[in-house]
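Left out: one protein chain. Kept in place: all the others.
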Amino acid sequence: MYACILPLAFSFMKQFISVNDVTNINSLVEKALSYKANPFIDKGLGANKRIGLLFLNPSLRTRLSTQVAASNLGMEAIVFNVDKEGWALEFEEGAIMSGTTVEHIKDAAPILGNYFDVLAIRTFPSLANKEDDYSEMYIKQFIKYAGVPVVSLESATLHPLQSLTDVITIQEDIKRGAESLRQNANSIQPSAFSSKPKIVLTWAPHVKPLPQCVANSFAQWVNAWGEADFVITHPEDYELSEQFTKGATITHNQDEALKNADYVYVKNWSTFNDYGKMYENDPRWMMTNDKLALTNHAKVMHCLPVRRNVELSDEILDGPNSLVTQQASNRVWAAQAVLATLLTSLRGGTK
Amino acid sequence: MYACILPLAFSFMKQFISVNDVTNINSLVEKALSYKANPFIDKGLGANKRIGLLFLNPSLRTRLSTQVAASNLGMEAIVFNVDKEGWALEFEEGAIMSGTTVEHIKDAAPILGNYFDVLAIRTFPSLANKEDDYSEMYIKQFIKYAGVPVVSLESATLHPLQSLTDVITIQEDIKRGAESLRQNANSIQPSAFSSKPKIVLTWAPHVKPLPQCVANSFAQWVNAWGEADFVITHPEDYELSEQFTKGATITHNQDEALKNADYVYVKNWSTFNDYGKMYENDPRWMMTNDKLALTNHAKVMHCLPVRRNVELSDEILDGPNSLVTQQASNRVWAAQAVLATLLTSLRGGTK
Partner (left out) sequence: MYACILPLAFSFMKQFISVNDVTNINSLVEKALSYKANPFIDKGLGANKRIGLLFLNPSLRTRLSTQVAASNLGMEAIVFNVDKEGWALEFEEGAIMSGTTVEHIKDAAPILGNYFDVLAIRTFPSLANKEDDYSEMYIKQFIKYAGVPVVSLESATLHPLQSLTDVITIQEDIKRGAESLRQNANSIQPSAFSSKPKIVLTWAPHVKPLPQCVANSFAQWVNAWGEADFVITHPEDYELSEQFTKGATITHNQDEALKNADYVYVKNWSTFNDYGKMYENDPRWMMTNDKLALTNHAKVMHCLPVRRNVELSDEILDGPNSLVTQQASNRVWAAQAVLATLLTSLRGGTK
């Protein structure tokens, strides 16, 4: 039934933690868009397969879109809110567990791996200990002991399902533009952009210190994708880790960055160097229509939830340039493409 | 498969927020009772359809009965406890979101509408701001932005799934009485009641101020149904909003009201005029067997949860006149009839 899509999109995947787990971004995007066109085409792929969705932190879009994606594949998703329904997990090797942690990841993970065919986990950073967070200690220990493919639902430093969605949404928009051009001009242009699209990731103000995950991950994916002119702009002191941004142009001048931008990704993050702090929180960094005027009629993106009139103005979010609803809706197809690839890889006999 | 019931019960429905969304109450009741007789007759109707059940407040019966109803129709139900698993939503237009609300309904609702075919939401009143509550600001904004049919799981002023259940239960009981009469008398009477049944909604004491929803909604439905002699009784100061009660006889004399009653619906509510308060809480308003003696062997109803020996005495709840278990069980069939009508309407091509 799903054999027909294998030649096109099959890439072996053993986990989905970062862009490094993806052999071909464009194939994965194409697969996601084929699911958007036909959600139930692979309904048999997940028969008698189960994914456990484990949340150590709250989630709306990630949880629901992954449940819907699994269900579209005929796969059962079971949600477990570890933070509310479970208990504190211990991650330290050799710990004498006489304190508040109730169960060691070494004991919990293999059992969950026995109950489920795939495990997905959300585990936010502490924003208190940079070394622990950036070593991805929690999700790495989980992977080490689970014994089944692990999907990140956002970890300490990355949010790959979001970033895949972001690339899907940009590609979809580019295709739509190209289609529109073809129809208007009767020409057969491969892209609406004469050259690569210019994508700008801009820092925005917020009311509390947030993880760097979405920004890190977006940078990592756009760089790996390689089909954009990529600029990151933020106030001084808000540098991101070079391991994710390398390849992008970085500037502290937002106006300069926005010039001729085709896509503007708006996101707050806390400081990386002096870890997890809020330094300057200048409201002039909020994205508005005035700033949009500097761009090439750019489309505006945000991962949501968004603080209206703090990060982004109502006029943009309610206007024609906003992609945020389309973007959040695409979370389903991103998750479905990833789960389908994992399921196909499982059938390949790797478990 | 389900075509056979369409000629009987099909009525287009675009949402289910109040009795005003129902074109024919008796058809809907009949549909519910047909599901009670044969729960899985429309198991194919909900194939590849999903309902999101969003709770901003706690729920037992409403949640479980709606999940069961959806499942009987082969429809997937996904529960999201916004109050526990999510975050505070902003409902004010133009808000500068620098406070405690994390996401605007304008951003959350359309995405949920993209993830689900039908959305159901529970959102209680504040009991602090009468204008906001009675404008149904929350659920109306939700409807405005969701883009898919919305079902109320109890809103600020109404609880239509409960009221449909109540009418179902009364009709079922009337039919049972008629059936019993037929069998006993070999006569072919159309109803056990020589005239319309007398239905009394009576206020009862409680330990804290409760919404007016169940009482408002019951009044609205019984009035719209129109096949009863309908009396409402409560202490002075506990008047309900006229928009729901108009058509009913209202009295502050409970004994007078109960005379010859065939059905007594017991429910507490807080004050409407001086909004959300507890004035008098006279224990003599508790429904007891002594009061039942004033009625025409009335059946007693309550939406549950009930404070035993505060609102209603043990002797009634444990006695032969109580309909409360049957009533709560009928919640499944009410929800199933509503969901089936919405699904059939969706197939009619309105999405």
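List of remarks:
Every chain is named by a letter (A and B) in the order it is written, and numbering of its residues begins at 1.
As a convention for this text, a contact is a pair of C-beta atoms (placed from the backbone, for glycine too) under 8 Å apart; a residue touches a chain by one contact, two chains touch by 3 or more.
Computed from a predicted model, the values in this text were never measured in an experiment.
From the options B:64, B:178, B:250 or B:278, the residue with contact to the chain not on display is B:64. Considering A:39, A:52, A:197 or A:305, the position touching the chain not shown turns out to be A:52 (whole complex).
Seen from chain A, the chain kept out of the figure touches residues 48, 50, 52, 76, 78, 80, 84-87, 90, 94-99, 102-104, 106-108, 110-112, 114-116. For chain B, the residues touching the chain absent from view are 39-40, 43, 55, 58-61, 63-65, 67-68, 71, 81, 84, 207, 304-310, 314, 317-318, 324-325, 328-329, 332.
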